[in-house]
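One protein chain is absent from this view; the other protein chains keep their places.
Chain naming follows the written order as A, B and C, and within any one chain the residues start at number 1.
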Amino acid sequence: MDIAAAGDALAREAARFAALGWMRGTSGNLSVVVDIDPLRIAVTASGKDKGELTATDAVIVDATGRGVAPGGPKPSAEAVFHARIIELTGARAVVHVHHLGAVIAADRFPAGVRIEGLEMLKGIGRGAEDDVVTIPVIPNSQDMHELGDRLAKSYEAATPAVLIARHGLYVWGADLRQARHHTEIVAWVLDYVVQSGGTP
Amino acid sequence: MDIAAAGDALAREAARFAALGWMRGTSGNLSVVVDIDPLRIAVTASGKDKGELTATDAVIVDATGRGVAPGGPKPSAEAVFHARIIELTGARAVVHVHHLGAVIAADRFPAGVRIEGLEMLKGIGRGAEDDVVTIPVIPNSQDMHELGDRLAKSYEAATPAVLIARHGLYVWGADLRQARHHTEIVAWVLDYVVQSGGTP
Amino acid sequence: MDIAAAGDALAREAARFAALGWMRGTSGNLSVVVDIDPLRIAVTASGKDKGELTATDAVIVDATGRGVAPGGPKPSAEAVFHARIIELTGARAVVHVHHLGAVIAADRFPAGVRIEGLEMLKGIGRGAEDDVVTIPVIPNSQDMHELGDRLAKSYEAATPAVLIARHGLYVWGADLRQARHHTEIVAWVLDYVVQSGGTP
Partner (left out) sequence: MDIAAAGDALAREAARFAALGWMRGTSGNLSVVVDIDPLRIAVTASGKDKGELTATDAVIVDATGRGVAPGGPKPSAEAVFHARIIELTGARAVVHVHHLGAVIAADRFPAGVRIEGLEMLKGIGRGAEDDVVTIPVIPNSQDMHELGDRLAKSYEAATPAVLIARHGLYVWGADLRQARHHTEIVAWVLDYVVQSGGTP
């Protein structure tokens, strides 16, 4: 994928999530892998309205999340965490949104949101029966390396999502569209858990 | 109705339901009868974003829900259940959505959602007074024949809807527009039941 | 206002309310006075999707709510109640929506929703201080004359709204735009009452 196409795709996806109310203010960020060797990731630029991005509002970072074009727009600090997710999981696209239900679910279930026997789980590649899914919850940190280490310890390879307490939701997939679908599914499941009012 | 017209109509309806948040990820599916003898049903293709379907994203299945054009796009596994609803009820269109209120209502009222004395019930052809409506709830299954047998035992001819526990909502009608209207009505009634907080 | 202009205005307003989720299925109806002497009222035709009305989907009724053009589209049964509101209150436009918060508020406060000391009340011409507003609640009926008599007994001249229990909300104004604004204000106030969780 070339950089302009990646920027355009990120802008379109961001506008979708902004319209859902999951990227209020300038919150959240998205990324997509544009090259494998060496690894190059396009990440949305920080500080912009996610409903108004254009194809040029993406920054290219390397496998450590650092910008590779000095003098270009500043990558989000969270680019480091995006890169870590990609390294750990093999994902090609990552979505980070400040979904309200995700933050409330993380408050209620600080040891992880455990859920089983729900058809919707098939949408993230899991089973609707006899398959216990735990969406991990990790404490928030301003240190992206610390956050990455917490993820490394707690993530399940089969579950493409992690909740950061008092912060939001990260979800990933094999491409931007799959990451979008996984995000929508996980958000639905978390809303269900919260609105059902009990333990999941 | 010819196949291209059916595919186009299904895509338009799916985009409406996706915009309402009732077809998150690639969840849910819609169908419409295109021929009676022999029975041919157009069903939305599985695995696609329901907000982005086009006229060619429909699959034709027979009265058992099996695809009639080998090598074409794969019908949703749930096509078997759509076909069964059409056989049992005489409906010409079926809507299946993962409506959050439906799943929560099924959790609370596993023996069926019983409701009476509500003007909105006229929207599914029932009375606003002295007419007790029960929207049946059946346990989920990955076996569409088992699911169909459960529906056969519990559905009311006068109630064009069934809840599948931990899964979602099926609604039907004499054509796609009526199925849409029935779906909107049933979703409103279930939200009312859930948000009222008591027994319906 | 000529009839075509009235039909067009009703269609545009209906599409707004449908998009808000307040006219699910084919529920709800709108009316606007097109002539005073003799009184002629344009009312939305029944049985149509309120998001898809066109300028020709309006029916002209007289002061009793009966259609004046035999053979034309059927007026909603509720046209009789619209005409009664216009007669009683001098309104020139009436909005009827199945707003979920309205039905829940009517359940909780069957003797009327009493509210005081809320800035939003200025939006229906009342005071934000020292002005007790009661939005009346009347029992539902399928007899529009009975419903009209109930309204006649309970409505307050200064409050352009009535709740029909287990049914929905009627709101009126000096023209369609004011009726829209009154509807939005009353819906907000009722949502506030319901979500605040206590007595208003």
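The working rule: contacts are C-beta pairs under 8 Å (C-beta built on N, C-alpha and C of every residue); 3 or more make two chains touch, one makes a residue touch a chain.
Fair warning: this is a prediction, and the values are worked out from it, not measured in the lab.
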Touching partners, among the displayed chains, of the absent chain: A, C
Full-complex contact with the absent chain, from A:Ile60, A:Val103 or A:Leu121: A:Val103
Sole residue of C:Ala15, C:Met120 or C:Ala174 that reaches the chain not shown, by the stated touch rule: C:Met120
Contact partner of the left-out chain, one of C:Ala93, C:Ala161 or C:Ala187: C:Ala187
On chain C, residues whose C-beta touches the chain left out of the figure: 117-120, 123, 128-129, 177, 180-182, 184-185, 187-188, 191-192, 195-196
Where the unshown chain meets chain A, residue by residue: 24-27, 49, 98, 100, 103-104, 107, 140, 142, 164, 166-168, 194
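Just so it is clear, only the chains that are shown with their structure count from here on.
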Chain-level touch network, classified as line, ring, star, complete or other: line
Chain whose Cα centroid lies nearest the overall Cα centroid: B
Copies chain B and chain C touch via same or different residues, half shared test: different
Rotation in the CA alignment of chain A with chain B, degrees, nearest 5: 90
Centre distance in Å when chain B and chain C are each reduced to the mean of their C-alpha atoms: 31
Touching two or more other chains - residues of chain C: none
